[in-house]
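Only a single protein chain was left out; the remaining protein chains are all shown in position.
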C-alpha cells in the first residue's frame, strides 16, 4: 500500500485523480502539509522497483498505471531490516547485511539522514507498513523503561523485532513514528516514554480500514439502542501479500488480537461469541471481502440479525490513512507535541493511549476528537514541509 | 406496536423480561419516570381487545403471551378518529361517530380527561402510532399560525387529517405529543408555535428503527473517510399491517420522503442514485427485512461496495422507542420545556427542528445530544408520574 | 450485447480469450458451426459504429478494446424498424424511412439478401436483441393463422410491433429466428405455424442469464426436498440501456411476466408471494446485481431462509447464449428441423413449446434435453457455414 500511496500522490499532483478517499482533504487552514509537498522513500524486503510492485499489485487502472509508470520506475526501496523469526511467510532477499541490533538501528538512522539530505527535506515521518510480525510479551522488564530497552538492544535481545527497531531508530532522533501494523513497535512503555523525552509524536497501531472500521461504527449504535450482542462472527477473505503473511499462525493471532478488543470496549461487556477469521483466498488479490453476522437480542429478549458484506480494496482504504498519518504526525511535531497523540485514534484498530488511559474505539467519537484536535491549529499557517514514508 | 409496548411493560413489571432493548434503561438519576409507573390507554380503528391484537400480531413468545393475556384481555382501545381519504388501505370499524373536526377534537380531549380521572393519573403524553396517512401541502397559509389553523378547523378543512387532530387536541391542553409516524401531525408552523405557547413538548417524526437507523450510523463514517456515495439502494420487505397500509401509493410516498432526507443531509451532497423501496411481503409478518447495497468510490476513484442485511422485528425495535419518548417528553414537561424538543432527534427518521434550524441526522451525534440533554436533569429526582400512550 | 458477441468472437479468433463462458464450447463432433466461421451484421436504432458502442458499453477491458477496435470501427449497424408505441424509453435516430408494415418487412428481407451476397455467406440466422417492447394480446384472431397474420400485415395492424416484423421477415424465407427478449415476436400461433411450413427453426423467448437462471436451478432442489416456498422476493439493480428501457412500465410488466412463470411451473403450485422487482440504478452500468430472499418451510412447518446475491454482468452472460443460439438454430436448419426447437429451452426465461405442450423450466432437465438433442448429430460432420446475427 506504500506503492499505492506514492502513486496516488503522484496522480493527485498531476490532476489525474481528485482527493476522494483522503479523509482530511477537507481540513483546510489547520496547518497540515499539502499533499503535493510530500516526498516518499522507504525500505522493503523485496528490491523490485515501485513500477514492478505496482504492476504486481494490480491496484491502479491501466491508464493510471501508464501515467505514473515513468516516476515509479526510478524508485527502488532500500534494503530492509528483517528477522525471519518474526514473520515467517514473507522472506525477502533485500535484507540489511548487518549483525547486531545496534548496527541495524544505526543503518536505519543513516538511511533517514541520507534521504533528507539527498532530497533536501526539512522533516521526515516514519510509518511502519511491513507485514505482521509475531507477538512478544510486552510486560517484560526490558520493555519498561528507555534505559532497560537500550540495554536489551546492546544484548541483542531476541524479543526485539524489526518493527521495534524502526520505531526506536525514529524516536531516538525525535522523528514522528506511526505503526500501521499489528506488530509490536512503539507500543511498549520504554518507547512511549522515550518519545515523550525526545519530543517524537507517535501513534498506532494497526490501520483501521475495513471490517473493524464498520465494527466500530455499528457497535456504538447497538449499545445506544440497548441491543445486546449475543455473538459477532466476522470472516475475511483476501488474496494479497498481507493475506499470505497471515497464513503464519503466529502473525495471524497477533492480527486477531488487535481486531478483538474494540467490540467489548465499545459495548461495555464481553461478547461471548466474538469470532474473527481471516482467510487467504487467492482469487481476490487486493480486493478484500468481509462478511459479518451479528446476533442481537432486543426488547422482550427477541433475537434479530444484522449481516454486513464489505467488498473493499485493502490498499485503496489504507493508503490514504497512511498519508494522513504522515500529515498529522508532522503537524504534531511542529506544534511541539511529543509522545502518544491520542487524537489520532480513528486511524487505528488498537489505538495507543498515553499512561494507560481508557481507549476510545467508537468511530464517531474518535472522529470528533480528531476534528477538535485539528481545529486547535486553525490559526497557524502550514509551511509546506516535505515528508517521507516507510513502506 | 402499542400492544407490544403495553405487554412489554407488563412483563417487565413482573420480572419476566429485563430492560434489554430499552435505550434509556441505563439513564439513572436524571428524573425519568420509572417504567413500572407507566399506565397505558389509547384509540384504535379496530375494537378487538389487546389480547386478540397481541395474538394476531404474533410478536410475543407463547409463554410471554400466557403471562400477560389476563391483563391484555381487559384492555380495549377507544374508538378512533379516522379519515379514509388519508389512509386508504386500513379501514377500521371502530370510528368516532362525530361529524365535524371540532367535535372530533373535543371527543379526543374528553377521552384524555376521562382516562386521567379513571386511572388517577397526574400527567399524560400522547404518541401517534397510527398507520401512515397521505401527505398534505405544509406551506398552505392555514398551517402557518395557530389562529389560521383554528379557523381551518372551524371550516372542516379537507387537509386536516386525523394525525393533526390528535396533535392539536393534545397540544392545545399543553399535553406532550410525539409523532412516531410519517404522517403530518404537529410538524406545521401553526402547531409548533401553539406548543410553545401552551408549553407542550413535542417531537417527531417517524420512528427511526431499522434501515434508516443503520443508514444514519453508516453514512457519517463514509463521510469521515471521504468515501463518495455513488448510489444507495435500499429495499424492505415486511408483512404486518403497516406494510399493507403502504400498498397505498400516497401513504408509501409519504413514508419514502421521510426516509430520503437523512442521507444527503449527513453526506453534505445529493446522492444521485438513492433508491428506497418498501414491499409488502406476507411471509414475514412483523419480521421486517432490509437489504441495502451501497456503492462508494474511494482513493484513486476505485469502486467498492457495502451490503447490509437487517433481519429485524418492527415492533420489537419500535415499542421501546415509544416508551422512551413518553418518558423523555414527560421529563421535558416537568422541566418546563415547551415546543420542539430537538434533543430527541435520535428517535426519528425526520427529526423536527425549531425555527428551521438545520437538522442533525447522524446517529452518534444525536445520541450525544440526548445524553447531554438528559444529564441536565441529573440533580433533580423523578417523582413517579403515570403516563399514557396512544396506539 | 450484440457488440460484446461480435467483439468476443473476434478476440477468440485472435486467441486473446479462451472459450470460457461459451456453454457449447465443449460440444465437439455434433455438427455445430465453428465460432471462427461466424460473420456478424445487424440493425440498430442508433447509428454509432460498434467501436463507439463498445466504448460506451465499457464491458471490454482496455487491452481487449484496443485489440478489436480496428475491426469494430468499420462495422456500422443498418437502420432499424422501430415503433415508439412499443418501446417508449429508447428512441433512436436511425430508423427505416418506410411507411407500411409490408414495406418494412420487404426492407428487412432485402437487408438479409444483400448481407449474404456481400459477405459470401451460405446461411443466416436472425436473433432479436432489441429493447423490450410492450405486450400485446396474443389471443387475437389476427395472430391465429399465417393467413390471418398476413392480412393484418396488409392492414398495418397496430398490434404488430417491430419484433414481430423481424420474426416474420426471417421465417417467411425459412431463415432461423430466435427471440432473446421478452417482446412478442415469433411466439404467436400464426408464426409458429408459418415456421413449420417454411422449415424455419425458431426459439425463444427472453434469454435466461442471471436471476432467473439461478431461480430455475434452485427451485427444483427445493421441490425435491419438499421445502415449501412461502415467498420469493427478487430484486435487480442494473444501469445499462436495458435498465432504462424498463423504466417504461409497459415494457417492465412484459419483462416481469416472462420472469414469473418459471417458479410456479417448477414447484407445481402457485407461490403466494413471488415478487420480482427491476430497478434502474446508474452506478452499476452493465454490472447487474440480483438479490433474492426465499422463505421456505420444512419439516414440522419450520421456517428457513435462503438469500442469494448475484453480482453479474449482463452482456457477459448474454452474449455467449446469443452465439450458441445462432449455432444451434443453424444446426437445426441443416438437420431439416422447422418450427419451435424445444431442446433449446435452457437458453430462455419463457421457453416456447410446440402445440401447447407443457414447458420444462428446470435448468438441469433443460440441459439434459439439449445434450440429448445435440448428440443426435454426433455422427454427422459440420461444414463450416457462416452465420449472421441481428443486434
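A, B and C label the chains in the order they appear, each numbered from 1.
The rule is short, and it goes like this: a contact is a pair of C-beta atoms (placed from the backbone, for glycine too) under 8 Å apart; a residue touches a chain by one contact, two chains touch by 3 or more.
Just so it is clear, the structure is predicted and the values come from calculations on it, not from any experiment.
Within the complete assembly, C:227 is the residue of C:227, C:278 or C:344 that touches the hidden chain. Screening C:4, C:104, C:235 or C:279 for touch with the missing chain picks out C:4.
When you scan C:26, C:74 or C:336 for touch with the missing chain, the hit is C:26.
The chain not shown here is touched by just one of C:213, C:238, C:329 or C:350, and that residue is C:213.
Chain B meets the missing chain through residues 61-63, 309. Residues of chain A that touch the chain left out of the display are 230-231, 233, 235, 237, 272-273, 275, 277, 279, 281-284, 289, 291, 293, 295, 303, 307, 309. For chain C, the list of residues touching the undisplayed chain reads 4, 7-8, 11, 17-23, 25-26, 59-61, 64, 213-214, 217-218, 220-221, 224-228, 297-302, 304-313, 316-317, 319-320, 346, 362-365, 367-368.
One rule holds in what follows: only the chains that are shown with their structure count from here on.
In whole angstrom, the spacing between the mean C-alpha positions of chain B and chain C is 49. Look at where the CA atoms of chain A average out and do the same for chain C: the two points lie 51 Å apart. Touching of two or more other chains is recorded for residues 61, 309 of chain A.
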